[in-house]
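Attaching a single structure in structure tokens format; questions to follow.
Removed: one protein chain of the complex. Kept in place: all other protein chains.
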Amino acid sequence: MTPQDILAIEHACEKLCRQFANLSDESAYPEICALFTPDGIYCRPSVPDTEIRGREALHEAFLKRPPLVIRHIVSNCVIDVVSATEASGFSYIQYLAAPDKGSDRPVEAGPFHIGEFRDRFVLTEAGWRFSERRGQLALTR
Amino acid sequence: MTPQDILAIEHACEKLCRQFANLSDESAYPEICALFTPDGIYCRPSVPDTEIRGREALHEAFLKRPPLVIRHIVSNCVIDVVSATEASGFSYIQYLAAPDKGSDRPVEAGPFHIGEFRDRFVLTEAGWRFSERRGQLALTR
Partner (left out) sequence: MTPQDILAIEHACEKLCRQFANLSDESAYPEICALFTPDGIYCRPSVPDTEIRGREALHEAFLKRPPLVIRHIVSNCVIDVVSATEASGFSYIQYLAAPDKGSDRPVEAGPFHIGEFRDRFVLTEAGWRFSERRGQLALTR
């Protein structure tokens, strides 16, 4: 791999982390599930010990989420490229939400949380995908 | 376009979003206006339905802003490259401010806002510029 190949992989994997957050905030669940490999694992930051395995289970888990105005803010993403087809990543996630009553924006948000994601990425025929996304919470306010 | 061309455009457009925020926080208004095309459109997140059109109108709008210690925090930027000369983008913007009394820092900030920008970018002879920047607010705290 050239330095440019490595940079391109780091960019692609960070973009996945951002798309996960943005799609989650749009409640675009099929699109989020497509960011994972078919048997990808997801552990929510708020329930770090429960593994959701596979796109179908992930989609069902998302469907249980109540209607919220949510914002997931991604930062501090550092990707380690392991090989031309594997990478790992670390990033922070900040989270704010309010019940979605369809009213005018902005809505008053509830408490603020900071957590992190430890990710594993693989290159598939459709591009880079999450094979594992393990969340955890650190601070709340 | 090669993958490297696309990556370079995504980087250039995200840099514009960051420069907009940083220049805004320095009250560097002519420099912000120069990030837009001459007839570029700007809609503030707090007044999403009012179009400010053109660099001159934009400069006048900024001059009406009271003296503030402001911080605009950019995140979750995802750029879609449409062609070698056109791109669109989505990003979150967080906003905190306090009246600027020229006193010592840090200053106690007022409420915290989260919004978003939907951008359109074009390649000009001077580089990539905003042709449209439409803001909106989501949450406040």
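List of remarks:
All chains are identified by letter, namely A and B, in their written order; residue positions are counted from 1 within each chain.
As a convention for this text, a contact is a pair of C-beta atoms (placed from the backbone, for glycine too) under 8 Å apart; a residue touches a chain by one contact, two chains touch by 3 or more.
Every value quoted in this text rests on a predicted model; they were computed, and no experiment measured them.
By the touch definition given at the top, subunit A reaches the unshown chain through residues 3-4, 7, 10, 75-78, 90, 92, 94, 113-115, 136-141. Although one chain is not drawn, its touching partners on subunit B can still be listed: residues 4, 7-8, 11, 15, 18-19, 21-22, 69, 71-75, 96-98, 105-109, 112.
Operating definition for what follows: only the chains that are shown with their structure count from here on.
Centre-to-centre spacing of subunit A and subunit B amounts to 25 Å, using the average Cα coordinate of each chain.
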